[in-house]
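Every protein chain except one is present and positioned as in the full complex.
The block that comes next holds chain A.
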Amino acid sequence: MHLTLEFGGGLELLCKSVKIHEVDVDTKSGEDKLTMKDLLSWIQANVIKERPEMFMKGDSVRPGVLVLVNDCDWELSGNLDTTLEEKDVVVFISTLHGG
């Protein structure tokens, strides 16, 4: 499944300062769908290069990270159970506090 992943608000520093990643993620054998839960573990294994604790906590993202699936907060689509589709855009944004 082809997805566009974007990291912002400093999270890109965890993946060699690359903000946009075009990726192909294999779905689990026997299944044709991919959930956000699956995607997070795939990202943890394949995209995050350092300080994984700055991206995840438990089986979800750490506090202070907004997850957007096609420009919409994943809280509105089922959080970890959100089902992804081909060519979806998933954005991870760390909230900023500076000014």
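The rule is simple: a residue touches a chain if its C-beta (ideal position, glycine included) is under 8 Å from a C-beta of that chain, and two chains touch if they have at least 3 such contacts; residues count from 1.
Quick note on the criterion: contacts and distances are computed from a predicted model.
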Can you pick, from "RecA family profile 1 domain-containing protein", "Two-component response regulator", "THIF-type NAD/FAD binding fold domain-containing protein" or "NuA4 histone acetyltransferase subunit", the UniProt name of the chain not shown? "THIF-type NAD/FAD binding fold domain-containing protein"
Touching residues (missing chain, whole complex) on chain A: 8-10, 19, 51, 53-54, 62-66, 68, 71-73, 75-76, 91, 93-99
